[in-house]
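A single protein chain has been omitted from the complex, and every remaining protein chain is retained in its original position.
So, chain A:
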């Protein structure tokens, strides 16, 4: 994570270096290739595959946030991170709530 602001001229500034972008890029390529590879190779059971690619996607999102959007724990970034955390919570409630309600409805309506 320290790589994301390994910068010589400004100490607190958070705008990456060639090295940090390349690090993020290489990790992203590996994660993407792994996700496509797992699906195309059919090496896991369907539910195992879903879990595996969901985890790979989550890790890649974090990699992008750190290496490309330069999110970090510095005080300058505090409100960005707070806003992001609140958004993650909102999206979680939205998606999980929707799936739960629609699943429950379809069971009670006996549409499945």
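By our rule, a residue touches a chain if its C-beta (ideal position, glycine included) is under 8 Å from a C-beta of that chain, and two chains touch if they have at least 3 such contacts; residues count from 1.
Here, contacts and distances are computed from a predicted model.
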Per UniProt, the name of the complex member that is left out, chosen from "HMP/thiamine import ATP-binding protein YkoD", "ABC transporter permease protein", "Cytochrome bo(3) ubiquinol oxidase subunit 3" or "Anti-sigma regulatory factor (Ser/Thr protein kinase)": "Cytochrome bo(3) ubiquinol oxidase subunit 3"
Footprint left on chain A by the chain that the document does not show: 9-18, 21-22, 24-25, 28-29, 32, 35-36, 39-40, 46, 49-50, 53-54, 56-57, 60-61, 64-65, 68-69, 76-77, 79-80, 83-84, 86-87, 90-91, 94-95, 98-99, 102
